[in-house]
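What follows is a single structure, and I will ask about it in a moment.
Every protein chain except one is present and positioned as in the full complex.
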Amino acid sequence: MKVVGARLPRYDGVGHVTGQTQYVDDVRVQGMLWAKALRSPVHHAKITHLDTAKAEAMSGVHAVVTWRDVPLLEYGHLSALGIPADEPLLAKDTVRYMGQPIALVAADDEDTAQAAVNAIEVKFEELPTLFDVRNAFDEGAPKIHQWGNWYPHFEGDMDRRQIRKGNIEDAFDRADKIISGVYRPAAIEHVPLETQVSLVVPEPDGRLTIYSCTQALYFSLAVVAAHLEVPMNRIKIVGGTVGGGFGGKVDTATETLTALAAMKANRPVKWRWTREEEFLVSSTRAPWHMEIIDAVTEDGWILGRKMLTLHDSGAYARFSPYGLTKHSFHHTGAYTIPNLHFDGYVVFTNRTPTTAMRGFGVTSISFAVETHLSRIADELGLDPYEVRLKNANRINDTSPNRIRYTDPSSVEVIQALSEAAGGELAPAYAGATRAPREGEMLPEHLIGQLKTEGH
Amino acid sequence: MSVDVLIPETTDAAVEAFGDGTDITVIAGGTIVMQLLNYRRITVSKAMLLNKAGLSYLRQSDSTWTVGAMTPLSDLLGMFSPLGACAANVADHEVQYQATIGGNLCAPTPPEHPSGDLQGPLIALGATVRSVGAGGERTDGVEEFLASRAGRLVLDISFETPQAGAFAALDRPHTRHFTALAVSGVKSGDTVRLAATGVGPVGVRLLSAEAAAGDPEAAGNAALADAVLRDDALASAWYRERTLPSLVARVLNEIKEAS
Partner (left out) sequence: MNIVLNGVTVAIKSPPLASLLTVLREELNVTSTKVGCEQGGCGACTALVNGKPQRTCLTPIAAVDGASVTTVEGLGDSDHLTAVQQSFVNHYAAQCGFCTPAMIIAATAYLEGNGSSDREEIEEALKGHTCRCTGYQKIVSAVAAAVAETTFDLTVTTPSPNTVIKSGGQT
């Protein structure tokens, strides 16, 4: 083995230290225009008037793109998987979050582009807003999305991601104690040092070359081709050099609009977001609202879990249904709980749409589960490592979505954590391994899951 | 949009070019003006760069210091507290090297948060500001200057070496830039002068706290009467209300120890 364990130089290291690595913003082409966007200044409104005539007439302005210019206005990031689309590339009659793009201007320089953006006439009729997922289900809650306030298309037409496993009522009947907790991690901006940027060059043969900072090149290819209604072979995306992404560059943020402007102007166009746009408009990690209610025994076994998750999707769905699905599969964390009742909703609010960030959907649940496990140990007066080691996944345990674990590392990880924290485990726990459960570690409530072969 | 840029090579030339300050944007270190220009928050038709105007100097005669408006914060780092400590608390080395004392005193208050941290120590020091503009040259105390700074060109700032001084600032992780709240104190003779930044659009003197200076805790609570507390991008009013008293007490205790 030449590579494993060896210290290999990064292939791009020398380029980085000499300033030769070429990021999108470093690509130089002749005759390039700069783009600036007209963005919604309000969180939720009807657009009652949009007139770009003055902007178009300005000297130095080469293209003004609005919803009228988009061949296929709505296309979803998960459309290719059969999930319906909900987000217009440019707002048509409604804006649902502050900063939502309404028009894009391509001009000789950024000053001119910004002046033209300022010259666009737009009027709004403001609508009531919704920012807290907990209020989305209220009777009088403002209606903020064409599908209602939560995503209705799981498995075709279910309005939630649900998991039912074992016999939850029985687990709660047998419990010595019910322990509940609510966990609400906030939104997080990825802050890549390189802001969102793309450069689109219309080629003489009618193709488009798109220089993109995307983390998901083939996603972007499909999204751009779908909106433009052109075959994919007319689009060449140059990517792979990303100035930091962390999940925030999975969304196709700039490529499609820049391409439209470049096509309309028939000139190369670059659209580079300011740091302020990056903070205010680029998608963030979602805020989550998680309620956990566990049925536990006095000696620290978790018999059953009821859970409700409200995932703040922001104004549109984007990848959220996928993120929530991952979340649901992981909602017991590193632990085995045989009786489950999970309901998760992708809730729409008037926030910036949210997206992937390092462990999409799973970091939220890990935070909630680990905090909850400590709470259980606290309330029962038990050692928090021992409660964890008891319930930790072992070979032949099954996940919430009924996958049988063949080689889980939970036990060893918890033992290592205990050691790192200077704790001392009782012999039964210090010697525990991932081997299939038996004896004391195979209580009655976990016997059942071992029988469900082929599940 | 062509811009008329003047780069006077003497102080006299700068004073003359400035005139009564109408329609002229002064650029010192540029660390604030350029932020605004880059984001198209201001438009400039006529600008004056001060970098060659002979205004960068630090003079001492006996106990009196005179600091030219263009003196970079990096030149103030070694000075007595609260001034040196406050300058060291501003931004990072690169910005300190470029940012000037004059620009800090004249820092416009952005909508998101107060700025101009040096206003605190300068008020506490009882500094005077020499400026020109309509009506000619004027020398004011810092607070009077802050209240009427529009249309003035700062030439220099003077103060006495304090008997003792102290500086305390909120030091929150991950916010090295801009101080949400800071308190400066200076002792001269039997009196202590106290000032704070982050509790109003510009630096304010804490007169009620000064009146109770003998008892640091009481002075800390009294300081709330001098402060206008607001939520902004840096901290909430709630947070400031709870931290201002302890910063005031800390400064007073430090001064006590030092004298």
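Structure notes:
A and B label the chains in the order they appear, each numbered from 1.
Keep in mind that, in the parts below, contacts are C-beta pairs under 8 Å (C-beta built on N, C-alpha and C of every residue); 3 or more make two chains touch, one makes a residue touch a chain.
In this text, all values refer to a predicted model and were calculated from it rather than measured experimentally.
With respect to the full assembly, the chain omitted from this view is in touch with A, B. From the options B:Ala14, B:Ile27 or B:Leu55, the residue with contact to the unseen chain in the full assembly is B:Ile27. Within the complete assembly, A:Gly15 is the residue of A:Gly15, A:Pro41, A:Pro71 or A:Gly448 that touches the hidden chain. Of the listed residues B:Ile7, B:Leu58, B:Leu77 or B:Ala237, the one in contact with the hidden chain in the full complex is B:Ile7. By the touch definition given at the top, chain A reaches the unshown chain through residues 6-23, 25-26, 28, 190-195, 242-246, 272, 274-275. Panel shows chain B; residues 2-3, 5, 7, 27, 29-31, 34-35, 37-39, 44, 47, 49, 51, 91-95, 97-98, 176-177 of it touch the chain omitted from the view.
Operating definition for what follows: only the chains that are shown with their structure count from here on.
Look at where the CA atoms of chain A average out and do the same for chain B: the two points lie 43 Å apart. Those residues of chain A lying in contact with chain B across their complex are 111, 114, 274, 276. For chain B in complex with chain A, the touching residues are 1, 39-40.
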